[in-house]
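For this view, one protein chain was removed and the others were kept in their places.
The letters A and B name the chains in turn, as written, and every chain counts its residues from 1.
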Amino acid sequence: MKLRLEARPAPSRLAVWAAPLIAALATLAVGFVVFSAFGKNPFAAFDAFFIAPIATRYGVAELFLKASPLMLIATGLAIGYRANVWNIGAEGQLTLGALAGGGVALAFGEREWPAAALLPAMFVAGALAGMLWAAIPAWLRTRFNANEILTSLMLVYVATLLLSWLVHGPWRDPEGYNFPQSKLFAANAMLPILWPETRLNAGLLLALAIVALAWLFVRRHIVGFEMRVAGLSPGAAHYAGISWRRNVWLGMLAGGACAGLAGVSEAAGPIGQLLPSMSPGYGFAAIIVAFVGRLHPAAIVLASLLMSLLYLGGESAQVNLALPSAVTGLFEGTLLFFLLAADVLVNYRPRIARAAKRA
Amino acid sequence: MDTFTQIVVLSLAAGTPLVFAALGELVVEKAGVLNLGVEGLMLVGAVASFIVAAKTGAPWLGVFVGALAAALLSLIFGVIVLTLRANQVATGLALSLFGIGLSAFVGRPYMSVVIEGIKPFAVPVLSDVPVAGKLLFAHNPLVYLSIALFVAVHVFLHRTRSGLVLRAVGESPQSARAIGYPVIAIRYAAVMFGGACAGLGGAFLAVAYTPSWVEGMTAGRGWIALALVVFATWKPWRVMIGAYLFGSVTLAQFQAQAAGAAVPSELLAMLPYLATVIVLAIISRDATAIRLNAPASLGKAYHPE
Partner (left out) sequence: MSRLSRRTVLATLAAYPLAVALPARAQAKDALKIGFIYVSPIGDAGWTHQHDIARIAMEKNLAPRVTTKYIENVPEGADAERVIRELAQSGHKLIFTTSFGYMNPTIKVAQQFPNTFFEHATGYKSAKNVGTYNARFYEGRYLAGIVAGRMTKSNVAGYVAAFPIPEVVMGINAFTRGMRSVNPKAETKVVWVSTWFDPGRESEAANTLVAQGADVLTHHTDSTAVVQAAEAKKVYAVAYHSDMSKYGPNAQITAVTHVWDKYYTDRAKAVLDGTWKPDHIWGGIREGMIAMGPFGKTVPSDVREAMLKVQGEIAAGKFHPFTGPIKDNEGKERLPAGTTISDETLLKMDYYVEGVQGRMPANK
């Protein structure tokens, strides 16, 4: 008796939605085992991870606060991933976006511009900068055929170093005793708070708006459709005259713009200035969110909340259970592994082959 | 040792983790599989080797276990990609993230532990030869091992029948299957070999280069190794050149600083990454050369039915 994989005549819709759930449950199970192995009460760990972080209004606000950049970036990345354009450099594009938006904030914040004018200017600058940083791998791919995974990734390191140079040097706060940080942004350059006494800001609204826009683009716009076709069948797309170059540009720029916007949200939100590190790895976590969310805008929102909870949970586990913070990264990777494994159920059916030959 | 010799020795050492990882990945890609998880595999190899070296006091045992651990981890990748036929890019990414997280998690208690690492070894007699002696015969044993690996990989791929079979699998798995070769099994073997090599690269870092464990200590070398394979158009000798060039670029920024150059250190630190991007562009530009040298089925899922 052997377990065989039999191709399904058509992809199973049930499996498409069940796979992420299966993956989540499997990750949970692994978590239980890991915690027990480390001598921690798994129920206490479960509580620290999933309940404690959202047990207060501040916690719930933090959940949405952390989910905003994730859903924003993942939405942009998903547009590209659908067309097999693999933007892995969102972290660098986020950094450039924060840089540009921050630059505008620092340059014009003092000049009494109203927030209604300054904030949009910051976001536009951030989106453009993110797109610029994504345009480099796009250009290298379309012009030189260079693999965009590697080029976009290398640029992440370059972006981080660029930010570091700026906050250590030209953009350093002159009143800051030469510490690597920019001036704090003026009040008119900060995102308004949505929920009093928390840190939840209007960045969430922006993220949701982008998600809605992306959904429209993918579902309703001809170009969005063509990109999906290109991802599913490059041959068919080519035959239909769909330009792969255009898809590469669109895919990369969409991701870059969204990452840039997320960067400005962080700078004008919980951070409030430019620091040598503007993101705890959102650009990479968003890749997982995009996959767990099946590249679908609505599911991405849910996936981003789950990922956000994983972050907060890891931190809470550190505070309350003395577990190392690396446990978060471990779970992120595990979740993605299980998802990819569970994905097989979409296109294949597990069958137990009997000893007798098949007819 | 004079300055020049010291720099050369340092550059070779700096390039060695790249040699290990890139040679391994080259074999994997020659078999038609793209494994983006090299960074995670290197870190797992590093942490495993360090822990074993710390607990047993035997760094060579650590190196062996490091390679083994990474090979086992790459097995998970193999199952998901080769048996469950998942997307190779996404799975490789997942492997990297998982490896980074797992190594950080497991290695926490070992962050400031000190071990007796594997030190450079001066070959008796030969290393006393003037000029060439210190240049060629006073390296870390793992550096010599990496060179031996290069020879082995080159001979295997281009001079043995099994190497030919592996390359055939990478070019056209359907044809190889038609002749009767077990494509999936060969790919599994390649993936695990690649994993073991990445593990060796990580182990070198943790047990010889800077005997220590720090989370994320590979600092992007796994990704650079991936780029190197493309840069080398899948030829082992070019991998060696690329790896040592990279090693020296990384060191060059410290050289420049120590010599008093006034360029901001961050801009100098960008050099290896910018160099990778530029080199990738130049190499990839010749699409024909890429097509001729890249295994034809690289990255594509293989469906036996």
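Note that in this section a residue touches a chain if its C-beta (ideal position, glycine included) is under 8 Å from a C-beta of that chain, and two chains touch if they have at least 3 such contacts.
This is a predicted model, so every value here is computed, not measured.
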Original post:
Which shown chains does the chain we cannot see touch?
Top reply: A, B
**OP:** Would you indicate which residue among A:Asp47, A:Glu91, A:Glu148 or A:Glu332 is in contact with the undisplayed chain?
**Re:** A:Asp47
Original post:
Among A:Ala237, A:Leu275 or A:Leu345, which residue is in contact with the omitted chain in the full complex?
Top reply: A:Leu275
Original post:
Residues of subunit B in contact with the chain that isn't shown?
Top reply: 3, 6-7, 10, 14, 108, 111-114, 119, 205, 209-212, 214, 217, 219, 250-251, 254-255, 257-266, 269
Original post:
Considering the entire assembly, which residues of subunit A contact the chain that has been omitted?
Top reply: 40-41, 43-45, 47-48, 51-52, 55-58, 62, 161, 164-165, 168-170, 172, 174, 177-181, 184, 199, 266, 269-273, 275, 277-278, 280, 315-316, 318-321, 324-325
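The working rule: only the chains that are shown with their structure count from here on.
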**OP:** State, to the nearest whole Å, the distance from the C-alpha centre of subunit A to the C-alpha centre of subunit B.
**Re:** 28
Original post:
What does subunit B use to touch subunit A in their complex?
Top reply: 36, 40, 76, 79-80, 83-87, 89-91, 93-102, 104-105, 108, 215, 220, 223-224, 226-227, 230, 264, 266-267, 269-270, 273-274, 276-277, 280-285, 287, 290, 305
Original post:
For the complex, which residues does subunit A have touching subunit B?
Top reply: 5, 7, 86, 88, 136, 140, 143-147, 149-151, 153-155, 157-158, 161-162, 164-165, 168-169, 284, 287-288, 291, 324, 326-334, 336-337, 340-341, 343-344, 347-348
